[in-house]
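Step one of this worksheet: look at the structure below.
The complex appears here minus one protein chain, its other protein chains still in place.
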Amino acid sequence: MCGIAGLLITDPDQRPQLGALLAPIFEAMTPRGPDSAGLALYGDGVEVHKQVGPATKLTADMALADRGGTCGIAHTRMATESAVTTEGCHPFMAGDDVGLVHNGSFSNYATVRRDLAATGVSFDSDNDSEVCCRLLAEQLAAGAGLAEALGSVPDRMDGFYTLLVATPSEMAILRDPAGCKPAVVAEGSGWVAVASEYHALSELPGIDEAHVFEPAPLEVHTWRA
Amino acid sequence: MPRTPRPSATFPAAVIEQIHELSDVGHYEIRGWGAKRAVPSFDDLTFLTSSLTRYPLEGYREAIDTTTVLGAGRAERPLVLDVPITIAGMSFGSLSAAAKEALGRAASAVGTSTTTGDGGMTPEERQASAKLVYQCLPSRYGFTPADLRVADAVEVVVGQGAKPGGGGMLLGQKVGERVAAMRTLPEGVDQRSASRHPDWTGPDDLRIKIDELREATDGQVPIFVKMGATRVPYDVKLAVAAGADVVVVDGMQGGTGATQDVFIEHTGIPTLPAVRQAAEALRDLDVHHDVQLIVSGGIRSGADVAKALALGADAVSIGVAALVALGCNRSTTTGDDRSPPEDVTDDYLALGATPGTCHHCHTGRCPVGITTQDPELEARLDVERASRRVENYLRSLTMELTTLARACGKSDVHNLEPEDLVALTVEAAAMAGVPLAGTSWVPGAGAGLP
Partner (left out) sequence: MACVSTDVVVLDAAVDDTRTINRALRALPDGARARIEHARGRHNLAVGLHHPVTVDVVGNAGYYCGALGERATVRVDGSVGWCAGENLMSGSVTVRGHAGQSTGASAHGGLVVVHGDAGARTAISLKGGRVAVAGSIGHAGAFMAQAGVLLVGGDAGDGLGDSLYEATVFVAGRIASLGADARVEDLTDDDVAVAVALADEAGFDHIDATSLTKVTSARSLYRFDALAAQRY
């Protein structure tokens, strides 16, 4: 139960501003998840930052506003069934560079976790979102594309979710069949932004001209950097 | 004479009967009341009252405080009750207007609150109840901002102990003209309400909903969040994170007007472990002085109240017990000033029940006029007499509670603590987190119980 935020920059000239644009979106999600915060930042490679405490602390500690890049996905967490620890923070990373943040809760994650563990997959936390992330990693390793892998999540995972996923070249989103957890997408000129609530996006330059929509349930949207 | 064959333990007569019934109708059984099976309960605990290590208070002479303040952390007007026993949410629709009014009058007489239910607030109920908690349920039947503004507290119902995760039900025979109009439903429809609220899912969005209710009430009154007891530690913490001023936890013995039997008997955890887990969750968050805990589900006696308070509840709420006090499952009606009580055993038999085993609230044919919308049946409940009974009952519960608290040396019932209790069974010791009597053994202690 959380807030999610994401920003993909498609216009190379705007890449130096990634952090400056993403930080306010991320921080605006604090009330949805005051327990911990985390961020995966894509540029030259991928960096993952997570810590217990509010998003504002994390953005200040890493000076996010001064950072450039192609894409960032971020998460503010209101812990449900697992402990408030750094391990339980999102984003979860699949393979080397696939990041996932999740708002919602999975109702059958323990079973999927057991199934994956039986095939030799190991886990860093007891978090339901990590299970989904490992599942994605399996599919990607087996050769599926990001859209295909994300689109197959509902075949295995039950419950309520908005999933925001990033790779060094793409960002993608998926909502559960009932569309129970929120997501707002804004496709602007040179960027694509995602947040749980509209107000987080309201300060983006050019937001008034952007195409703003709520993704429909089970519809995978992907954007290339 | 042939010998009677041995009855099956797996398929006893009652199970066989139930399978026959399901195979006749093709759908689940619906009924009223709460779980009927035996579960570990407050009966499995006993108090360590005073002798030489602690000194008792004198009964009748030394005062004991029962005042209970709910929602003092944030609300401008917290709900202040004279006793820590409230009346749980039960709808007009499920209950007759007479029953609602009687409960309201009784609660007012002892200085406590009653609660609306699915279907909105009736003017009679508001009038009769000095302190009224207004429920906000998934169905939103009859939910209006005008009623919100005259409420003394608002209770967002996430779930209830009889059916955590399930929506409300009211069968067509109870959806009469007035109930249908209040709920904006066609008359006589078998009402099945939503399980999720129409405008939020999960604590992150609930937080915004609670803010909305606070805006609509100008921050004056406390906002309660009521849940059925399942994953209690997590749920309580999330309710607090969402902004609850008071958390209400309803154990699996909690009652209902109409619910699937499978839900009533097979979901949730008993009230006994639920209290302990909820109280621990509030302490973990260090909000136990600001956020109050109400527990419900199978509370029957002052001993139950005292034990719930000792385990960390600030108040309890009663539903089925209040109906029983009104006259539920009695063989006679209340009678009134013109006519004596009338024996209605035959009406119980006609429902397939007896006085003492009835759980037929869902039928709308309540023999004593409590859970009905039929004017003739409703007339069997005299509001004056019924409310006197409930008032007597609430006073008796309070006297039982203060008797135990005094004997434990407390001048305030809220000073009862888990250390005042021991358990009579291993199960109860584990669930309540208190030692088995005569030992210092708390089964499972330190095992990181969730």
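Here the chain labels run A and B in written order, and each chain numbers its own residues starting at 1.
Assume a contact is a pair of C-beta atoms (placed from the backbone, for glycine too) under 8 Å apart; a residue touches a chain by one contact, two chains touch by 3 or more.
Everything numeric here is computed off the predicted structure, so don't read it as measured data.
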Omitted-chain contact residue, chosen from B:Val15, B:Ala216 or B:Met399: B:Ala216
Contact residue for the chain not shown (choose from B:Val189, B:Val262, B:Leu349 or B:Met399): B:Val189
Residue touching the undisplayed chain, where the options are B:Asp205, B:Asp235, B:Asp304 or B:Glu391: B:Asp205
Interface residues of chain A (partner: the chain not displayed): 178-179, 182, 184, 197-203, 208, 212-214, 216-217
Hidden partner chain, residues of chain B it touches: 25-27, 30, 139-141, 143-146, 148-149, 171-172, 183-186, 189-190, 192, 194, 198-200, 205, 208-209, 211-212, 215-219
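In this section, only the chains that are shown with their structure count from here on.
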Touching residues on chain A, where the partner in the complex is chain B: 1-3, 31-35, 78-81, 103-105, 160, 180-182, 196
Partner chain A, residues of chain B touching it in the complex: 196, 201-205, 207, 231, 234, 237-238, 241
